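For this depiction, one protein chain was excluded, whereas all remaining protein chains were kept in their positions.
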Amino acid sequence: MSDILTVSGLHAGYGAGDILKGIDAALPEGKIITVIGPNGSGKSTLIKTLAGLLPVRQGEIVLAGARLNEMSAPKRVMAGMSYVPQEYNVFRNLTVLENLQIAREFMSGGRAPKKNGKVIDDELLALFPELPGKFRALAGNLSGGQRQMLAFACALTVEPKVLMLDEPSAGLSPKYMADIFATVQQVNARGVSIFMIEQNATEALRISDTCLVMANGRVRLCAAAGEVLGMQDLHSLYLGDAREQAALV
Amino acid sequence: MISFLILISIVVCFSAILALALNFQWGVGGMVNFGLAGLYALGAYACALLMLKAGMNTFFATIGAMVIVAVVCGVVAFVTLRVTEEDYFAIVTLGVGEMLRLVALNEDWLTKGALGLTGIPRPLGDLVPPEHYQYFMLGLSVALLLGTLWFLNAIARSPFGRVMRAVREDDVVAATLGKHVLWARVRIFAIGGAFIGLAGSLHAFYYQYIDPTQFSNIVIAYAFMAVIAGGRGAHRGTIWGAAVVMLLLEGSRFVKDLIPGIDSDQLAAIRIIIIGVGLIMLLIYKPQGFLREYRLQVDLK
Partner (left out) sequence: MLQTAFNGFVTGIIVTLPALAITLLFGVLKFPNFAVGAMMTLAAYLVFALNVQLGWPLVVATAVAAVAFGGFLIMVDYLTFKPLRERGSITLMVASLGLGFVLENIARLGYGNTARSFAIELARPFRFLDIRMNREQMIIIGVSTLAMVAMYVLLTRMPIGRAMRAVSDNPALALVRGIESPRIIRWTWFIAGMLLAIGGVLIGMDRALEPPMGSSYLIAVFAAAILGGLGSPLGAFVGALIIGIVSELSTLVIPPNYRIGIPLCVIALILVFRPQGLFGQPYIRK
């Protein structure tokens, strides 16, 4: 079992200082890794750097043997990485169908739609039952949960090796949250490796294989997800507030 | 030759005042004034008309022009308070400037339209003998320029100015301070306007004849070039920028001597092409650019 994605000694940031101060991480092929940590720990910066939205200052990112450092974001998509941002993750002024089409159509290198003329496998589409009925709707008119599902589906149309999710359950109602995580598992079952950062850590860790805990731009802990779930002292600090969730219901 | 240099220097002076006003409105107030040409015209025409039609002397006419332009700027800023996007504000000011030039061109009864106004008096024109007038004018222009520099700098450095600059760079602060900031913006734009009026008045005194063609958009190009060439924010730098730009551009009049056989239309076209290219190259190669963009680059992602 080799690692499909490896990160070594990664440094990155926005302004003067570095936010990421030397991150090491590895995602074995076919597995799910979740990164958790308090606000400001650098989770968001990490995923953006991996996606290509921030330049690498030091260190390396390797995906399936290819070094991503110098590649622009679109080229990383071609290399097999797909990223779902936390917000503004669909094209609101385009229809649902157009959103799905666009990822494959105009990719750098331009992959043609699949042989049967569809942009997304029927099997894969079956994971998103709410979408087909809404192909002609503007993405901006969907509900929050539906938009998230759409963003997810779009990211899958490029047949990625690694799918990166930035707080996929953020702002979703409990129903959609459960749906999202179920979908993550189903997608993973089809062979897509998953790299996730999450605030609702408990739910995320239940479906993950590995967990990375970040704080202050560094990795504090890397362990099996099950172990981390059991750690009492981490619970209140890093696992997001399970009590807040309970209060909402 | 000396005469030429003196005359050029006078032009540099009031062009520099104009550039300082732009720099002030933009650097301290965060408001880009694309209507500079029209407001400059307003200043010149106001001054000239106050003298020619209302019979005021040069001093009061200048004050009058400054007040008029300041009020117009204040009103514009007030009405567009809600426009927080920089470039939308710039477009609105462009519209205002164009409207003013349109009025100058069309309201014949007031401005004599395309014919322009002639015979504009000069400060102390009757008292100072003609052979020495240019020295006097130079001295006056330099004095006014230095006065403008001192005044605008004083405001920029005052607590008021510092708050405004901090607010410029941080919209969140601006939002929380709310109304106070908006009123402050109006005041800043108006103060800048007053100096645009001053520059316009000097323009009228210097040329003694004004018509709408003198106030084309090239004015904006000059002013921006001076501001950029001078480096960000520093008012003194703006003056040097104005001097350099003006010398280069007035110097290009000599191109006619270098290339035989081009007519004056073509020469005019070439000079404007040089200005345009110069402006673009200055933007590309002068890394400081504008104050705000420094911040913008850092905050972008």
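A few points about this structure:
As written, the chains take the letters A and B, and residue 1 is the first residue of each chain.
One rule holds for everything that comes next: contacts are C-beta pairs under 8 Å (C-beta built on N, C-alpha and C of every residue); 3 or more make two chains touch, one makes a residue touch a chain.
Note that the structure is predicted; figures quoted are calculated from it, not measured.
Of the candidate positions B:49, B:220 or B:242, contact with the unshown chain belongs to B:220. Between the chain not shown and the residues A:83, A:128, A:176 or A:195, the one that touches is A:83. Where subunit A meets the omitted chain, the residues involved are 51-53, 72-74, 77-78, 82-83, 85, 88-94, 98, 101-103, 105-108, 154, 158. Taking the whole complex into account, subunit B touches the unshown chain at residues 32, 34, 79-80, 82-83, 85-92, 95-96, 98-99, 102, 105-106, 217-218, 220-221, 224, 265-266, 268-270, 272-273, 275-280, 283-284, 289-290, 292-293, 296-297, 300.
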